[in-house]
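Omission of a single protein chain aside, the complex is shown with its protein chains in their original locations.
Right after this comes subunit A.
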């Protein structure tokens, strides 16, 4: 046993007494089945050595464990054992069970509380923000508290030696100390940490004015905020006039700190910012510290300062594209938006003014709302000065001028090829004139789009080359760079036009080829320029690939292995302007396939579908030379024959023989009959036709006529009288033919063949009156009967009159009564028909026989 004196107020007096002398005490033997372990609920520090005693009574085989780990034991007496634990670790706040067992039967146990070692407070310091309270703080380190009253957390005591005051701290990391009214200048603090097992102290001594930690400035305001300057005011709370403060002010924009200032103040501060950017948001930060001895700066306080807008400070970068059309200039203006640095505020609109330089008048004023970057104007072909300004809420930017002359857009210069690289294009040109304001290089950045996104670059007047680079440049895309020289009058003249690729690629497509002039031994291939987008490089020539059954290629071609392992004969065309190729030395009637590919410096276009051509037969050409004239001749003859057919017919085989030319005339003349003469149609007055009786059911067939007559047009006459028109008959002799087929007298006689022949009648042989003898006989009888010399009862032949329309050319044709209102009808051939044929003519069934005769010419019943 020993005693210890320990008082924070007198740390120098802390001491411990010596240990008392050992005293021997006899332990009683516990009762049966009553074990004893000692100490119980022991609290030790981490790393300590602990010895337990165990009085086992009558049991002598004892084992003790700490968290299932056997503890080394030593038997002091028969029933007394000791168990030692060296350097015990901290296990948990709730303590650790130690238990002892006899033959694995737990007899007793206890809990060992192991505390962490109390640490010395770190970073102990005190400071004041208001000269009223000192705030002391420290880092307490680990908490040594344990559960179940094992040990509470350590507590802290603050002792100030000059005043002799002591304070128990409520928190384990900070403590407040009231400053006396007399403003004690120096303080000497001792901070003591204590738990059940240990005490730890730290000390600090300081001058109060050296431990001033001001609070953050407040009441920060910006006054008189303009476009380039502003005034900031602020206050420092709580310090009063005890000390001078140094305030640090920083001005940041979005990217960097732009200004830094130090200002000394007492309580109220004021600072004027100048050289600010218009319409810019700044972050203003301020903090303060004691000016005489900077212990700690106050916290930063940040405020946002937004300056007012000002008129844009820079003219727009303007360029144009001119498209002349129908006497007008379609001008597309482009401009690049002003940077925030130059815009000095939000651009609201753009003003465009076009002045006619010839008429010295201001023509057009357009106001384009932002955020536009271009507009279109339509001007006549005069010269115009176009001014563009950007406007914000304060004012307009300086005007940007550009002049459109009458020749603008009509310039043509030859395209020049240039080679680009991945880094861009190096473009050089030759100046047009000495007096120039500069150059502009323009190009379309996205050539694939229909709408060209025009880009331009301004180059100084003394520069004749520049590098155009852009992230938008892509391999295989043709870019067109136009270099303009700007005169001092702001007129742009096209200097050069260059095209190039950052990297040429093999063509993606091949030309569309047609095979023309196919002969037996050759054909010609022809193609045109195709889309530059598919060319993907400068076309250097073409390759004609020809496949045929021939196994060997001609000398002017080489065998080329195709992707499908077939071969073709490849002819090289190294002139990109050549777009025609004659394939010759071919076999007649042979099958060929060809394909034309283009190539650039990067390679050939891919092989596509081959076009098939079959050469012609070798003799077909000769045949064409013979057969074609022959066919033409035959056709010519046929046309001639057709054209003269009427004449030939009239001459050779007229349909109606000319009675004056007929051989009958000679026969008549031989008879020397005074009554016989040729009937002249003009001498005859047509008979009047009267319908006497209309027989129902009788059908009249009009066969062989061009237009069938209907009942409405014609009645169906059963008997027709050919009545002499005595009143109208000319005084001259007129011969009228009575058609006895329909003659009433003939019918009354009962022997008229008008009576239909029964079907059982033997078939009549149609005797054509073609033979001269028959014809002659017939004509004789006809002539006789017409004069009434033949009695009705002896009629064996009926006359069938054939009436024809008068022909214009037949002035001498016979006049005859017709059913149609024709005054005179031509008398046509009077043919004798056997009586047996009479009936079929009238009967329905006999129409075929009648057709045979009537079909030779036009016939009217």
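We take it that a contact is a pair of C-beta atoms (placed from the backbone, for glycine too) under 8 Å apart; a residue touches a chain by one contact, two chains touch by 3 or more; residues count from 1.
We take it that contacts and distances are computed from a predicted model.
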Missing subunit (named according to UniProt) among the choices "ATP synthase F(0) complex subunit e, mitochondrial", "Leukemia inhibitory factor", "GOLD domain-containing protein" or "EDS1 EP domain-containing protein": "Leukemia inhibitory factor"
Touch with the omitted chain, as defined above, among A:6, A:41, A:178 or A:453: A:41
Hidden-chain contact residue, picked from the options A:23, A:123, A:149 or A:434: A:149
Residue among A:6, A:67, A:218 or A:650 touching the omitted chain: A:67
Sole residue of A:61, A:97, A:433 or A:645 that reaches the chain not shown, by the stated touch rule: A:97
Chain not shown: contacting residue from A:87, A:105 or A:361: A:105
Footprint left on subunit A by the chain that the document does not show: 40-41, 65, 67-68, 94-97, 99, 105-106, 108-111, 147-149
